[in-house]
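Dumping the structure here so I can ask a few things about it.
Note that one protein chain is taken out, while the other chains of the complex remain in position.
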Amino acid sequence: MAIPRFWREIRQRYKGIGSTCNACGKMYFPPRDICPECRRESFHNMEEQELEGRGEIVTYTKVHEPHPEFKDLSPYIMTIVEMEEGVRLTGHIVDVDFEDVERGMEVEASMRKLGEESEEGLIYYGYKFWPIDTHRPE
Amino acid sequence: MKTEKEVGIKGYAGYVPKYRITPKEIGDVWGKDGEAMGKGLRIEQKSVPAPDEDVVTISTQAAKWAIQRAGIKGNDLDAIYVGSESHPYAVKPTATIVAASLAASPHMTAADYEFACKAGTAAFQTCMGMVSSGMIKNGMAIGADTSQGAPSDALEYSAGAGGAAYVIGSEDLLATIERTCSFTTDTPDFWRREGEKYPQHGGRFTGKPAYFKHVTTCTEKLLEETGKEPEDYDYAVFHQPNGKFPMKAAKKMGFSKEQIEPGLLVPKIGNTYSGAVPLGLAATLDQAEPGDNILVTSYGSGAGADSFDIKVTENIEKIEEQDVPKIEDVTTGEEYISYAVYAKYRDKIHGGG
Partner (left out) sequence: MQCMLNIEIRSMEVDDLRDVAIIGIGETQIGELWDKSLRELGIEAGLKALKDAGMRGDEVEKMYIGNMSAGKLINQEHIAPLIADYAGLSEVPSTRIESGGASGGMALAEGYKSVASGMDDFVVVGGAEKMTDVGEQEAKDILSSTADQEWETVFGATFDSLYAMMARYHMDEYGTTKDQLAEVAVKNHENAAKNPNAQYPRETSKDFVKSAPMVSDPLGMFDCAPISDGAAAVALCPVEKAESFQTEPVEIASIGQGGDNLAVHERDDIGTMEATKRASEKAYKREDIGPKDIDFAEVHDNYTITEIMAIEDLGFFDKGEGGPATEKGKTKLNSDISINTSGGLKAKGRPVGATGINQAVEATLQLREEAGDRQVENAEYGLIHNIGGTGASAIVHILRRWS
């Protein structure tokens, strides 16, 4: 991914900055300029909101044939997570056994390396997920 | 050195990757008795970062928890210094990425530090001075590393990964930093040349003229300045390249095993370099009580040592109610990996990308 293209969205990838429609209160991530529900009423009426970073797994898969950029992590687990704010994100779930992953599992976002341009190139960082109890023993 | 104004630790947290490898597993690959080497070094296992972990990710996680513990937001930080000898970029600061991840930037200052294993405590001193002088209200000092030993080198048995972040301020302190002092010389015991992947070291030269001389001289200087004796401290944390050195140094200076044990993490996570003393201090604070005195001495090859005289306040009691993991929480639940997986994770397989 081109440098400016990644850089432009650093705040979203590092901090989970989305947008909320002031007309209906629904949050979007990545941020949208227009709320698909309210349309006209949402013009210039979308406000930045940060995700708290917690959610639960909606679906998941174990990837055995990754993009070459991710081969060191292979096999890895991809998930779609529904955040507490209602938005959904696609990301890795790390530090977990595939057998333990299930729909509804509570997870928390943590920043990891997403990839890199090349060995000499830019490193891309962004959110991944781990089970919420990973570092919080009962 | 004493600050004009009272400064101290407002928040702290550590992070250690989940994966572990044992000296036996490493020794088996190289035809050495790894178990015996581990016993000699007092290292049972060392932490290994996943391929998607580095000093940036370790620092950001620790930093996120540290500000949570301090009860502040990212933009309450006026400075971030990250000390490491394994910054992912040779040029391009780790600190700017950490700052962005906390939304601490842009109206703040940031920089990366390097002083072998004591880059983290160098960041402490910078923040202390800046807070004390009134230049900043809150500063963040981070020590983190994912250092590597060359395959089959003695360092390979001990080089681990981890780090800790501290919010240094002057109000609502969990502990005050009463005094600090340093000892600095040109002692070439360990180095890594620009562009090289693995460090070089002077073998046994890293011991007496390097680690022991600097740690003991600096610690004794601090004791002299504070007028305290080893027994006046409830805890002591010394740099821990292995389990043997800090035990030996402590004994020599008159500190007991009980004083240093809570902060001695190296047997379970290996040498986390710039992360070692910050993590050891964090583990100590996790179990400290109001009024406890803690002595800390870091060591960085090349060489230097920083000592700190720390006094725990009654605010320490509030950490029990916080939803911030303690060091015990981030160092347990380990997963053991084979040397093959370790080689893959640490980019030791050529052509593996």
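Worth pointing out:
For reference, chains read A and B in written order, and residue numbers begin at 1 within each chain.
The criterion applied here is as follows: a residue touches a chain if its C-beta (ideal position, glycine included) is under 8 Å from a C-beta of that chain, and two chains touch if they have at least 3 such contacts.
Source: prediction; values computed, not measured.
Across the complete structure, the visible chains that the omitted chain touches are A.
When the whole complex is considered, the residue among A:Ala23, A:Ile80 or A:Ile123 that touches the unshown chain is A:Ile80. Mapped onto subunit A, the interface with the missing chain covers residues 1, 5-6, 9, 30, 36-37, 39, 58-68, 70, 73, 76, 78-80, 88-92, 98, 103, 114-115, 124, 126-128.
In the analysis below, only the chains that are shown with their structure count from here on.
Distance between chain centres (mean CA atoms), subunit A to subunit B: 30 Å. Listed in rising order, the residues of subunit B touching subunit A in the complex are 18, 50-54, 56-57, 60-61, 88-89, 97, 100-101, 103, 323, 325, 329-330, 332-333, 335, 344-345, 347, 352-353. Interface residues of subunit A, counted against subunit B in their complex, comprise 10-11, 14-15, 50, 68, 71-73, 92, 94-95, 110-114, 119, 123, 125, 128, 134-137.
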